[in-house]
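With one protein chain held back, the other chains of the complex are shown just where they sit.
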Amino acid sequence: MAESALSRLRPYREVLASRARSQTSYRASFVLDLVSSLLIGVVELAEVSILFHNVVRLGGLEFSQILLVFGLADLCFSLADMTFGHCDNLPAYLRAGTLDVFYLRPQPLLMQLVTSDLSLRRLARALVGLVALVVGLTINDIAWSVPHAVLLGLAIVSGYATFAAMFVWAGGAQFFLVEGAETTNAFVYGGRYAATQAASVWTRPLWVVFGFFFPMAFTAFLPAMWLLGVHEPDWLPHWLGWCAPVAAVWAWALALLSWRWGVRHYQGGGG
Amino acid sequence: MRGVTRTVRVYWRILVAGFRRQSAYVMAAFGGLVANTTFGLLKVAILFATVRAAGGELEGYDVALMSTYIWISQGLLGSINMSGRIEIADRIKSGDVAVDFLRPLDVQGAAITTEVGRAVFNLIPRGLPSVLIGGIFVGMALPADPSAYALGAVSVLLAIAVSAATVYLLVGVPGFWIVETRGLQILYMVVSGFLAGLFVPIWLFPDVLEVAAQATPFPATMMYPVDVISGRAAGLDAVALVAAQVAWLLGVLAVGQLLTRAGRRHLEVQGG
Partner (left out) sequence: MDPIIETGGLTREFRVRSGVRRHTVLAVDDLSVRVEPGEAVGYIGANGAGKSTTIKMLTGIMVPTRGSVTTCGLRPVQDRRRLARQVGVVFGQRSQLWWDLPVRESFRILAAIHSLPSTAARERTDELVERLEMADFLATPVRQLSLGQRMRAEVAAALLHSPRLVILDEPTIGLDVLSKQRLREFLVAERRAHGTTLLLTTHDMGDVERLCDRILVIDRGRLAYDGDLPGLSRTAGAQRVLVVDLAEPTADLVAIAGTTHLGSEGHGLRQRLSFDAESTTVPRLLASVAERAEVLDLTVEEPDIEDVVRRIYAARR
């Protein structure tokens, strides 16, 4: 039977729509959730701005420039957190037996996991990121051109994809790690923290972990540097800002491998 | 006299029980260590750069002292409650707290003591290794005066107590009235770390914010003990910080006790 792509997506849309409805149905508590989420974003921005209360330049960058990095990273992370954030809570699914129920449906396991939930409240935090991004784009002297606009678009999409991959990687890893939440948090939420920073201050070990292995520097810092026309750090080629999509593909390769291993481990064998 | 001995023994047992429960989570402690190290190294990068950009010294911090601040605050993370999660909140939601009130044990005292037991246990698998890793791989400045460590230990214990008591007061107690405290817990998580000086020492805050932070108990849960241990506050300054901690502890406990009683009356009226 020939099924159109849209009709095949129908069950996923139904579940997501119902989750969205159920979250917004309790108006008061949803508003409270939005406020907390907004506050988290504000506090994170405050932490960055406090540093610049004390110094003028960090890692060769001024606050207005860091704002661009922060905005881009936090926007992408919040959107990824909204749609994929529940994936790193795998132990809860295992305890409830939900994963076994996934096995009994004629759909891929990972698709079911990803579409099983979403957190609308993180939109408020995304707002903070968006505002920082817009401010960062306007107050800096960016030599706007078509390539600049293209890079910005690529960076946002790739950043979202990279952070989404981190959540999936974490989910797969938690099949193995007992009480693995803190270990994966180190790289998922540590990764977020890293992505909002001026990576030019990083030591080499940090570049290995958050620059290339979990490519956090590619989500915001390197694209921002290209947009701003700032060559930091000077030992890396300036055009790396265009490699954000490559980083996203790499991140997803890691994520899918981790998921595959995790599922195999759960099923108890190499097939 | 016997009543006092008995009470002490009961609280000791609760402390040990909270202590022992954590040993089941050694794997989690290892994970916590990984998290500590990762965040620690990231903070080292950004905060060292900040100190250097300020000319090598910032509000009394040089690079070495900043390192001490980072690793000790990371090490304390497992013991200071920044998540806002506390068992009494679940017990209120499920209604089990009614049983607690029937027991001859102070509800506030038992809740806080359990927390403290858990926290003290975490100092071993999570606290010490973090400090060691930081010391070995990055290096840090530590005071030469042994009395700093003695006072520091006292300060850490006080910080743990203040943290437990504050979570109880701000997240647990409101539960007697509003039952669902998840929103408060998230709010606590957002605010407590920031105002305690977890990401940036509060001494680097703009003046208004610095004063505002000190008007809350949060710096007493982390910033003050870190300052005492690291030697940034020495001699009388250190004693002053510890005294502030004691004051906050007594204050928070007192308000907590009053509100617990009010909360109990509220529950009884509700029939819950």
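Per-chain numbering from 1; labels A and B assigned in written order.
One rule holds in what follows: contacts are C-beta pairs under 8 Å (C-beta built on N, C-alpha and C of every residue); 3 or more make two chains touch, one makes a residue touch a chain.
What you see is a predicted model, and the numbers here were worked out from it, not measured in a lab.
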Fill in: Partner chains on view for the chain not depicted
A
Worksheet item: Which of these touches the unseen chain: A:Ala28, A:Val56 or A:Leu104?
Response: A:Leu104
Response to the item:
Where chain A meets the left-out chain, the residues are 1, 3, 7-8, 10-11, 14-15, 18, 22, 96-98, 100-101, 103-108, 267-271
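Methods note: only the chains that are shown with their structure count from here on.
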Worksheet item: Any idea how many Å lie between the Cα centroids of chain A and chain B?
Response: 30
Worksheet item: What residues of chain A sit close enough to touch chain B in their complex?
Response: 29, 32-33, 36, 39-40, 43, 46-47, 50-51, 53-59, 177-183, 185-187, 190, 193-194, 197-198, 201-203, 205-206, 209-210
Worksheet item: Can you list the chain B residues touching chain A in their complex?
Response: 25, 27-28, 30-32, 34-35, 37-39, 41-42, 45-46, 48-50, 53-54, 58-59, 180, 183, 186-187, 190-191, 194, 199-200, 204-206, 209
